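Missing here is one protein chain; the remaining ones are kept as they sit in the complex.
The first chain written gets the first letter, and so on, giving A, B and C; residue counts start at 1 in each chain.
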Amino acid sequence: MEKVDCSAEIEACYRRQDRFPLSLGIQLEEIRAGYARVSMEIKEEMTNFHGITHGGALFALADTAFGLASNTRGPAVALQVSINFIKATRPGDRLTATAQEEYLTRSTGIYQISVTRGEELVALIRGTVFRKGPRK
Amino acid sequence: MEKVDCSAEIEACYRRQDRFPLSLGIQLEEIRAGYARVSMEIKEEMTNFHGITHGGALFALADTAFGLASNTRGPAVALQVSINFIKATRPGDRLTATAQEEYLTRSTGIYQISVTRGEELVALIRGTVFRKGPRK
Amino acid sequence: MEKVDCSAEIEACYRRQDRFPLSLGIQLEEIRAGYARVSMEIKEEMTNFHGITHGGALFALADTAFGLASNTRGPAVALQVSINFIKATRPGDRLTATAQEEYLTRSTGIYQISVTRGEELVALIRGTVFRKGPRK
Partner (left out) sequence: MEKVDCSAEIEACYRRQDRFPLSLGIQLEEIRAGYARVSMEIKEEMTNFHGITHGGALFALADTAFGLASNTRGPAVALQVSINFIKATRPGDRLTATAQEEYLTRSTGIYQISVTRGEELVALIRGTVFRKGPRK
């Protein structure tokens, strides 16, 4: 199987129209075939009623890295994602999500995404995509 | 094990300070012991670069229902969540997330959350919480 | 999408050559399109070093129901499975695993499998399959 690299196109796409991550202030730091790293500062309006970062905001960061990394291989849609929450974070924290391809077949792909605050692990995610469209 | 019902307190908490869901326009429709239902209209700024609802926005809705339902039993934090994405949705769609307790022990709880658009199933989620604090 | 029903063929296949479940004494109780129910008595040699049922034995029961139910729709292979362990069981217990289709697309399917001991819930599983072969 020949592996595609659409990372340049995906980066352009992201900056122009990945509207939810852009609205949250998520920054694309690095993208290459099968890999993406993004970061975000937690803001007050991203908290839940316990005053810590809402699971939805954390997941949005991780899912952004996942979507970027998986689409560098051509069109891909998420089928299933599992997330382990490890540490609570708070407004002012800067979080980084790094997505790395673990396995790629003609029809599916598996990605590991880790979310960190500096050196500390905050969450661990594994996602499975279904690859769409023509893949010669 | 005596089962607690803090649904009234959690509802008040939500309306006052569940900041991320409130910022996304998520509405709390019903809450009772071990159960919560919320809804949200997908807006343009909730899309990804494919023009469909971002996984992070969908998860935020589901996670809000999950957090509400699980905290009706006393303080609880999410340990692990698995989501299956079923159908793409788009700006203008109104989505509903319904969280239902599947099992509760002294230390943990399991919740099923389904996300629907009208009658259609959009995503299926199962989440596990760790229950904190004094439980006599 | 026209939905296939190969339950009769799958039942014959199972009884002739589903070797691992047969070696564990798993009995097929009911199978129809998108559904299967199997049962097994826990034996001493299915325990772990805590003296309770080994996770692998429990999973084997659940996975058998999952494989049967999903293959009634034509050839399918498991992509991902998530299991929540709820209650310890022991030698002498008779466990039942019931697999039910939750969603079916042209390329994938989602199944919920519950494992019970009488009325008690012992484990909850959700599995995703990739559907293979010709699907006009």
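In the analysis below, a residue touches a chain if its C-beta (ideal position, glycine included) is under 8 Å from a C-beta of that chain, and two chains touch if they have at least 3 such contacts.
This is a predicted model, so every value here is computed, not measured.
Novice: Which parts of chain C are in contact with the chain that was left out?
Specialist: So the residues of chain C touching the unseen chain are 10, 13-14, 16-21, 23-24, 44-51, 54-57, 59-61, 63-64, 66-67, 71, 75, 77-85, 88.
Novice: List the chain B residues touching the unshown chain?
Specialist: Per the touch rule, chain B residues meeting the hidden chain are 79-80, 82, 107-108, 128, 130.
Novice: By the contact definition given up top, give the residues of chain A that touch the hidden chain.
Specialist: 82, 84, 86, 102-103, 105, 110, 121, 124, 126, 128
Here, only the chains that are shown with their structure count from here on.
Novice: Measuring between Cα centroids, what's the chain most distant from chain B?
Specialist: Greatest centre separation from chain B goes to chain C.
Novice: Is the contact between chain A and chain B built from the same residue numbers on each copy (over half shared) or from different ones (under half shared)?
Specialist: The interface is built from the same residue numbers on each side, given that over half of them are used by both copies.
Novice: Which pairing of chains gives the most C-beta pairs in contact?
Specialist: More C-beta pairs are in contact between A-B than between any other chains.
Novice: Nearest whole angstrom, what separates the Cα centre of chain A from the Cα centre of chain C?
Specialist: 32
Novice: Can you work out the whole-Å distance between the CA centroids of chain A and chain B?
Specialist: 21
Novice: Provide the list of chain A residues touching at least two other chains, using ranges where the numbers run on.
Specialist: In chain A, 79-80, 82 touch at least two other chains.
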